[in-house]
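Worksheet: the structure to be examined is printed underneath.
The other protein chains are all here in position, but one chain of the complex has been omitted.
And now, chain A:
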Amino acid sequence: MGEFEVHRVRFFGLVPAGVRCLVCQPRGGRLALARTDGAVEVYNFAANYFQEKVIPGHEARSVEALCWAAGDRLFGAGLGGDITEYDLARLCAAHSVDGCGGPIWSMAANSSGTQLAIGCEDGSVKLFQVVPGGIQFERNLDRRKGRILCLSWHPSDTHIAAGSIDILRVFDVRSGQTVQRVMVNYHVQKVKRECIVWSIAFLSSGTVVTSDSFGRVQFWDWERGTLLESHTISTSAVLSLAVSEKEDSIIVGTSTGATYQFQLLPVKTGSLEKRWVRTKPFQHHTHDVRAVAHSSTALISGGLDAQLVIRPLMEKMQKKGYEAALRKFTFPHRRLVSCARKARLLLFQFSQHLELWRLGSTDETGDDGEVLPLRRMPEHLVQLKSKGPEHIYCSCVSPCGSWVSYSTASRFHLYRVQYEGDGVSVKKVPKVPKLLLPAYQLQFSSDSSSLFVASARGSVHVLQLLEPGGCKHLHTLQPPSGSPEAVYLLASSADGHWLAAVGGDWAIHIYNLKCFKHHCMVPMYSCAVTAVAIHPVTNNLVITYSDQQLFEFSIPEKQYTAWSRMVQNRGLHKVWLERDSPITHITFNPKNPSHILLHDIYMFCVLDKSLPLPDNSTLLMNQGTLKQLPETARQRQLHAFKICKKFQPLLFADLLDEKCLVMVERPIMDIKTQLPLPIQQKKFGT
């Protein structure tokens, strides 16, 4: 097929923030995750754990606790002292209520989702009523000294267990009185250190499970205040704990990065007496596991090493397949890099700043695998710092490289970048039009004459860019039937004729830009869209879904193409479907219209539509084999998927020109070096 000159970029210094809390939607298929920088993410189990929604962080809004209430409403509380409800359609904080108890350490919703309890720095436990449009303070429970670090409702909603320092308390919700008080370090002789109860769970049997800084997981009878069982599982703290819905399994996370599963098992087969037994240890993390969650089929843990690990419980799996694979997410399921093809610039998006880099160049050519000598080194041109506490939602650089734009929750910025010799000047475009903010995705047209701004309620704003540095709001595109969800993916055609917009409801609308009219809607598919792109020659829209399906939709003909139908008939290769990370970017080679270039975190693929599709009996990743075959024998072995796994983890890949690719990698080791040292553990023999 040919050789590419690959610009292998490793200078994108992204360090994902650590995972602070995890909570599964009760009886729902979603997982909410909060990071240490205040960002909140929602993962959809049904869409192959796709990272469906991201609400970027906020400097003043740390999240210490998350909970789902009243079905699908998500609340967060943090050391700022506020309880915030998140608007999952508009992807922003909807409204906040001051908890009036100082920093909030913990929050829990009752089983019906009608009440929230928060645990505050001042030792108070406060109840809030969840009402339409917000929450209402209800009352305080019996207040004692000592911050409330964790809370758990009894499933019958009559009692609340709260963990504090050295102590756990049980409140009667009706009277608000403390009905039980247990010193957790009573059994330990002469302890000087304080024992922090990091996490607590109230089981329906009346057992209270605590995990503490002494490395213990303890089971208490709350009525008698007696210790039922104690398991010391670590020399360092056990930070997090989660119980399965059936209350037969518990996952705990420790500060050494290990997680353990406890299971309630019969003492003997057939016996009615059951005990909690520590069954499976896992070491997926290198740092503190601050958050764990227990879905019906998987153990989920998140650590300060920014990894989200989903470990399916094999006993709950019917068959081997996508569901049964262990998956680790370190990077977001969307791209943080944009590329100015013509100007050979890369724009990197960090949480609070942007970096603009110019790629290097070479004069040489070489053989496969060869590293070419550089004529010019890459150059860090500009760093744009976002002012204010809000984190950046999205950013984009125009193909010509002279426009850079980004958006935060409340502000939209457009810059004009000018290159004079080696110097670069950045000028902010004044008086940008007032738009419905935040913007979730920005996309410049291929001729850099207009900017598309993805916005809430399914709308897309079209801005016209004016020389030498101005802009004008042209039009707002909206789906004819309306939509509550924000648009999170955009794709424009090279001829400037078409625009595709994907909303949070996974509907893909196509607009005609010549007349600013809704053209059509791609038939709905029951999975999240991970990437879209419009072919520059044929104007076919290529769509990838989180279940690894791939569709090609002809915009002019308003129907799936013959090739797409053929793919659906034949089915994709099993190995392709079993990949566990979504395609995050699609691009094309204008000189070779049959090629589709796509990538996920672990591979880069050139899909050649002119070649036959592989069936399950052939090797999908056959590049290595092909390279060993003589030219004549290769022909028979060729198939459509040309996969390269050399570049990992791959955050971004794009085609600069016909023979030139850019690959942005972020080695995990480089992230690890940015993290604080993990707890030193003595290993045998060292």
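Here, a residue touches a chain if its C-beta (ideal position, glycine included) is under 8 Å from a C-beta of that chain, and two chains touch if they have at least 3 such contacts; residues count from 1.
The working rule: contacts and distances are computed from a predicted model.
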item: Among "Geranylgeranyl transferase type-2 subunit alpha", "Latexin isoform X1", "NOL11 protein" or "histidine kinase", UniProt-listed name of the chain not shown; value: "NOL11 protein"
item: Residue of A:L272, A:M377 or A:L677 touching the missing chain in the full complex; value: A:M377
item: Touch criterion as defined above, residue of A:T36, A:S96, A:T297 or A:T362 at the omitted chain; value: A:T362
item: Chain A residues touching the omitted chain (full complex); value: 1-11, 360-362, 365-372, 374, 377-378, 606, 623, 626-627, 634, 638, 642, 644, 646, 661
